[in-house]
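With one protein chain withheld, the remaining protein chains of the complex are depicted in position.
Labels run A, B and C following the written order; every chain starts at residue 1.
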Amino acid sequence: MKDSAVLLIDCPDRKGLVARVSSLLYERGANILHADQHQDHDLGLFFMRVEWALAGTAENQAGPEQSPAGLAMGQGTKPERFDLEGFRAAFAPLAAELGMRWKLTSSGRLPRVALFCSQYLHCMADLLHRWRTGELLCEIPIIVSNHRDVEKLAAFYGIPFEHVEVTADRRGAAQARHLELLLSHGVDLVVLARYMQILSPAFVARYPAAIINVHHSFLPAFTGAKPYHAAHARGVKLIGATSHYVTDLLDDGPIIEQDVARISHRDQVEDLVARGRDLERIVLSRAVRWHLDRRILCYGNKTVVFD
Amino acid sequence: MKDSAVLLIDCPDRKGLVARVSSLLYERGANILHADQHQDHDLGLFFMRVEWALAGTAENQAGPEQSPAGLAMGQGTKPERFDLEGFRAAFAPLAAELGMRWKLTSSGRLPRVALFCSQYLHCMADLLHRWRTGELLCEIPIIVSNHRDVEKLAAFYGIPFEHVEVTADRRGAAQARHLELLLSHGVDLVVLARYMQILSPAFVARYPAAIINVHHSFLPAFTGAKPYHAAHARGVKLIGATSHYVTDLLDDGPIIEQDVARISHRDQVEDLVARGRDLERIVLSRAVRWHLDRRILCYGNKTVVFD
Amino acid sequence: MKDSAVLLIDCPDRKGLVARVSSLLYERGANILHADQHQDHDLGLFFMRVEWALAGTAENQAGPEQSPAGLAMGQGTKPERFDLEGFRAAFAPLAAELGMRWKLTSSGRLPRVALFCSQYLHCMADLLHRWRTGELLCEIPIIVSNHRDVEKLAAFYGIPFEHVEVTADRRGAAQARHLELLLSHGVDLVVLARYMQILSPAFVARYPAAIINVHHSFLPAFTGAKPYHAAHARGVKLIGATSHYVTDLLDDGPIIEQDVARISHRDQVEDLVARGRDLERIVLSRAVRWHLDRRILCYGNKTVVFD
Partner (left out) sequence: MKDSAVLLIDCPDRKGLVARVSSLLYERGANILHADQHQDHDLGLFFMRVEWALAGTAENQAGPEQSPAGLAMGQGTKPERFDLEGFRAAFAPLAAELGMRWKLTSSGRLPRVALFCSQYLHCMADLLHRWRTGELLCEIPIIVSNHRDVEKLAAFYGIPFEHVEVTADRRGAAQARHLELLLSHGVDLVVLARYMQILSPAFVARYPAAIINVHHSFLPAFTGAKPYHAAHARGVKLIGATSHYVTDLLDDGPIIEQDVARISHRDQVEDLVARGRDLERIVLSRAVRWHLDRRILCYGNKTVVFD
């Protein structure tokens, strides 16, 4: 199990951002495991992800006498663990000065994920198996569906299942029940694993960049219903799937991942559906893993996915 | 160099089509090199491609005294070459009876291809190199452009170049000149190698399923102008290119081939343009090769590409 | 559910094979759904797969009074179903005359598949989910493992589980038990879903072209143990997985399917292992599906996979 902290930053680009962040981390004895940054030169934006170990951070701690480049401050007290809250307190004023939006998390607390599905269970079965084998580091306090097909699978993995029927006349009640469930379970991330109902604007607004959906086409081609039928009718030679964050506009949120598979004139709609299931599993599970690994930053209608 | 004939068929599906076509070929001593068929069960259509050798067809040749189905063991007359015109005459009534559209061609006559381009020459350079090395079996009697950039390249490959300016006030004259050139050079296939002007309806009508274009997106996403800019703005994770037959509707003809490449948040529009050039070269050259190999059948707005 | 028959043929190539097979099918009123053939011109071999419907075969049925090649227009007896055993009897002498190896099966009898695994369950979980959802048309009478990890998963899907320990001193007993299980359950196909033990030569000999394994590399690179470690050490930029029939030579049987994924210098061995799991699932499940759909013919050390 990892024992690390991750800092995600986005802010207006200016000189010295890497220097100032990395110097502060160095002063505090951080043993950096991964660091990556990105600049959008057109928009003048800067993005950064740094991950460092929380244990055993002492040995190279810089003393004040050391560096002509001014990497001073630390007192070399060789603590056993990185002082995360101390860093947070020290970083806040720097972030404020530089106009940063930032998020500091540690692997000590697992994100809490709610899984939604309808009748097709291939993505759900895939996510649950990956979770069981440790590929997805999170807690799954609840599985929600407007059908009962997933109930046995949920039981097999020992996850509470909640059936929330969504019909025309009780849509409001269902949406209220959804929000109630998410709040009562302290959910951080909602994953729509082929959930075929539209979410309410209130739901979406409550979880900005925290609802991941999979759409069974290569967006922006074939938005809306029955994309495999539309792909077949158009005679495309590749089909795709797309995972994205959900926004108010259907099938229009920031794209996280896409993949495609080759098809031919021999493939009927049902072949596309079958081929597509593999794509859906892969693009959705990657999106969830990257989100849980805190690799994704959203800006405008796009994502930065640090690798 | 190949020495073969190809028969392409499409017709309403019914029983016995393969049996009847293959039996006739067998009677006439054809040594089949490749045969493939396809059925569209939804539309009730049948498609077939058969290729056979023209030389050395003797040993099982059926004699005229044999059964009409000709499946007996031959003591045949062992001619040197397959009698293509005799087969054509024998096949015509069968085709008429079964409601077939068909096309019988031999490698003896190379198709004549006109290449059009504007200022970007990567597809043109690629096609010409493939042609020179024998990958594209055709004659190229003419290269046409509304710019002069391609002139030296045309000269290097020894192909006549024709500059046809296309401006708002002389569009009609240009279109007339295009048709005149194609007719005078006996052109069978027009390849638009990043030719950035709209063709006239008369031009398109004159060459049904015989004008191949490359569009620099994964159609039907990002039709129209500047697809790489649109892809960048949407934040997709894969870009694509599409080769298709030209119809009256812009970017809407039957798709022949598509391919994609992975991009990331690091890629700016100019990176997409550069990555895309490789995709464009590949999907266009494949489409041209398959067309020349008579592997493609169009129906509705789709293609069957026999492999 | 499909209701069809499949005929697989391989034999020395000669003229008229397609004509003779398709004519016999036509005479007997077969409504062909798919037909494909392949010739290996170097080796002079012919391969064919034909699939036809078993129900509703009446309208063009040829009567017995017609020519042996049966290409006349039928006034047939319009039976409800295709007479499969009658066809078998009629085809046998033709096959003998033409030196064919052939296999005629119908969808009426589901193949019986034994699944083997060790401790890694990703392929097993994937296959079982695909089976449950109808993607793999077979019966699974038994799951065998040298570990107990799979036991709960087997129970969830309602499949008998058999734990057969394989240790140095009881290898012989284990191998005997394996064969006993397969024979008593009438197993047609054995799938090694990351089963990490070597099979006995007797086992392999008993199931020619009927044991499918997945190897976690792009064969023939990185045969043997720990291929992801070897790939990492070599610094490759793509990793792969391969499904193949098992023969006496380790990792050397006929390849059925391969796929690759891009990696980078950032990926450590554990990342390769995780990425590879997706490849393994996909290449193994495709191989099993194609085998069950009777799309595969082996010859020499290769496969023909009809699409």
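Here is the rule we go by: a residue touches a chain if its C-beta (ideal position, glycine included) is under 8 Å from a C-beta of that chain, and two chains touch if they have at least 3 such contacts.
Keep in mind the model is a prediction, meaning the values are calculated, not measured.
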Touching residue (missing chain; options B:125, B:196 or B:250): B:125
Contact residue for the chain not shown (choose from C:81, C:148 or C:237): C:237
Touch list for subunit C against the chain that is not drawn: 38, 41-42, 218-222, 234-238, 240, 254-260, 264-266, 268, 300-305, 307
In subunit B, positions touching the absent partner: 34, 121-122, 125-126, 129, 133, 135, 152, 156, 264, 266, 274, 278, 282, 307
Touching residues on subunit A - with respect to the absent chain: 14-16, 18-20, 22-27, 29-37, 39, 41, 60-62, 67-73, 94, 262
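Please note the rule applied: only the chains that are shown with their structure count from here on.
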Size of the rotation, in steps of 5 degrees, that lays the CA trace of subunit B over subunit C: 180
Chain of greatest Cα-centre distance to subunit B: A
Per-chain Cα centre nearest the global Cα centre, belonging to chain: C
Cα-centroid distance, subunit A relative to subunit C, in whole angstrom: 38
Distance from the mean Cα position of subunit C to that of subunit B, given in whole angstrom: 35
Chain centre separation (subunit A, subunit B; CA means) in Å: 44
Two or more partner chains touched - positions in subunit C: none
